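Below are the structure tokens for one structure; questions will follow.
Excluded from the complex is one protein chain; the other protein chains are retained at their positions.
Naming follows writing order (A and B), and every chain is counted from residue 1.
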Amino acid sequence: MSGRKTYSLVEIAAALGIEYRGQPDTQLRGIASLGLAGPEHLSFLSNIKYKPFLDNTLAGAVILHPDLAVGFTGNCLLSENPYLMYARTSAIFDSTLKPRAGVHPTAVVVSEYIHDSVSIGANCVIEEDVTIGEGSVIAPGVVVGRNSRIGKNCYIHANVTLYHNISVGDECIIHSGVVLGADGFGFAPGPSRWEKIHQLGGVQIGSQVEIGANSCVDRGALEDTVIGNNVILDDQIMIGHNVIVGDGTAMAAGCQIAGSAVIGKNCTLAGNVGVVGHITIADNVHITARCLVSKSILQVGSYSGTIGVSASTEWRKNAARFRKLDELYRRVALLEKQLKLNDESEG
Amino acid sequence: MSGRKTYSLVEIAAALGIEYRGQPDTQLRGIASLGLAGPEHLSFLSNIKYKPFLDNTLAGAVILHPDLAVGFTGNCLLSENPYLMYARTSAIFDSTLKPRAGVHPTAVVVSEYIHDSVSIGANCVIEEDVTIGEGSVIAPGVVVGRNSRIGKNCYIHANVTLYHNISVGDECIIHSGVVLGADGFGFAPGPSRWEKIHQLGGVQIGSQVEIGANSCVDRGALEDTVIGNNVILDDQIMIGHNVIVGDGTAMAAGCQIAGSAVIGKNCTLAGNVGVVGHITIADNVHITARCLVSKSILQVGSYSGTIGVSASTEWRKNAARFRKLDELYRRVALLEKQLKLNDESEG
Partner (left out) sequence: MSGRKTYSLVEIAAALGIEYRGQPDTQLRGIASLGLAGPEHLSFLSNIKYKPFLDNTLAGAVILHPDLAVGFTGNCLLSENPYLMYARTSAIFDSTLKPRAGVHPTAVVVSEYIHDSVSIGANCVIEEDVTIGEGSVIAPGVVVGRNSRIGKNCYIHANVTLYHNISVGDECIIHSGVVLGADGFGFAPGPSRWEKIHQLGGVQIGSQVEIGANSCVDRGALEDTVIGNNVILDDQIMIGHNVIVGDGTAMAAGCQIAGSAVIGKNCTLAGNVGVVGHITIADNVHITARCLVSKSILQVGSYSGTIGVSASTEWRKNAARFRKLDELYRRVALLEKQLKLNDESEG
């Protein structure tokens, strides 16, 4: 952390293009949450529930909505969107070193289409006819199969695997353990055994995509599997063959999308959502954690499907009743009928 | 794709051993779905719901059931099982290059039991006493631990890890990121901490098995974990220690099988099915997506356990009622009693 550069309040305000109040030369060398920040830290208030921390914060400066800055006497940066400004300052304070351009002597690079500015780490393997664009970093241990293409300014972290005929756009970040282009799960039942359907399609990843650790995107059966631009995928996500994910869609960890599902633009899938194959989800749909989406969703909206947790003793009783729910329903219908008969017999 | 070889209709008919109708010398250079195919493509109709696409397809030839070929005037290949014939043509049109035999100079191969026809890619590590059979391919970055065995004509994709004492049969495909033989999850609560139960068993994988990307099969505690012949596992599957999976069973992505579960032959587990430990599932059982199988299933049949998705507002109401289901059940029972009393008092 000692290599982290220091910025003054006025420098940060200029970098973000927003106004500030207070001492312009206040030196800041990192970001911290309101409760943990010291005088050397920039902090931010983006959620009203943390407002009580503002009064006692020791932060050197705080990014604030102008309405919440009223009466605040410390240094501050004013924005209608403090959370977005926090995201942008996180880039300023990110001191992670970018590896130098060049091919490490232990890397095995067969392709000739690698831009001079690319960094290829130790023990990478880059096969025939691979293209890698300007400014991209390929960290150690990455394997890129024949005829694949990685755009400009991508960061492919250590031990990622790309199979052949995979295309990744510009400014993508692919985290360790990701596998792009393994065979989709296609088999025909033959007379004596499962017979493999060779997966002849590839994978297309758009630009400004981030894919979390140990996620998989399988190659298509005939056509390609397609991930749009600015899609953000968390860790351990599974995208089956021939899935199409629209631009700007976000998925939290562990989502599992079965083959040929089509997911719209700007959707948000919370953790471990499952989507069955061959269905469609419209644009701007939100799905809460752990739902199984078993049929198409064609209307914008928020969708749910999990009950959550109870004390085990209580849960067991309700779950047991669930197994009698159809019976219960019929018993209620019978009661209604009897009561109606009673009413009639009394009427 | 330009390297893809072209085949004539008659050649394909001969390769598949089925009849054809139309121009024998029609040249085909790939497979496409009915709606996207051009004159250079072979297509197929295996699901009656796509029949409308048949009338307008531009495909150079179509694999068809004889009953559906009646009245079809284009080139066609006739089969009782078009989907299986599609699987077999996918092998014909798969132009993926197989790496050459030989050990890449950057690979570290300690074992002496590697057949001359094997291809070992860059940066692989093959430890002592490993046996690898004729025609197998070990892609870059694979690590195979001491005393493991890989059969004939296997394809082990990049960055796979096999621990020691792992056995893989013939004609298996293991996708990138798979880990075979990590320690099963065994610990005894000791006086001050969890104490590790060293996992002394291995893993046995049968022949004609395919394992999808980032899946894990843990080594056994005492005896081996066993995967039968022709088992097909999709991505991100987790097989715990001492599980036994019967021949011909298929699991879609994300299935999680806890320790010592025994799964029969020819079962099909849809995506993300969970199976708790120490239970048994009979042969030929089908389990739908995302079920948690919490007790043994001893009868053939189809089993389910997930409710699916609703609009969140509607779901919240039903889920809240679920938490009162036992109470509701009791209220209905009371109503029934009251009504019976009423009836009796009226009778």
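The definition used in the following text is that a contact is a pair of C-beta atoms (placed from the backbone, for glycine too) under 8 Å apart; a residue touches a chain by one contact, two chains touch by 3 or more.
These numbers come from a predicted model, not from an experiment.
Residue B:V332 is the one among B:I18, B:L36, B:I92 or B:V332 that touches the chain missing from this view. Listed by residue number, the positions of chain A touching the unshown chain are 1, 30-33, 36, 81, 83-84, 86-88, 90-91, 93-94, 96-97, 104, 106, 121-123, 139-141, 157-159, 173, 175-177, 208, 210, 212-214, 230, 232, 234-236, 248, 250, 252-254, 271-272, 289-290, 306-313, 315-316, 319, 322-326, 328-329, 332, 335-336, 339, 342-343. Contact residues of chain B toward the unshown chain are 106, 108, 123, 125, 141, 143, 145-146, 159, 161, 163-165, 177, 179, 182-183, 185-190, 193-200, 214, 216, 218, 221-223, 236, 238, 240, 256, 258, 274, 276, 287-288, 291-295, 297, 301-308, 310, 314, 317-318, 320-322, 324-325, 328, 331-332, 335, 338-339, 342.
Here is the rule we use: only the chains that are shown with their structure count from here on.
One copy, chain A, sits rotated relative to the other, chain B; on C-alpha atoms the angle is 120 degrees to the nearest 5.
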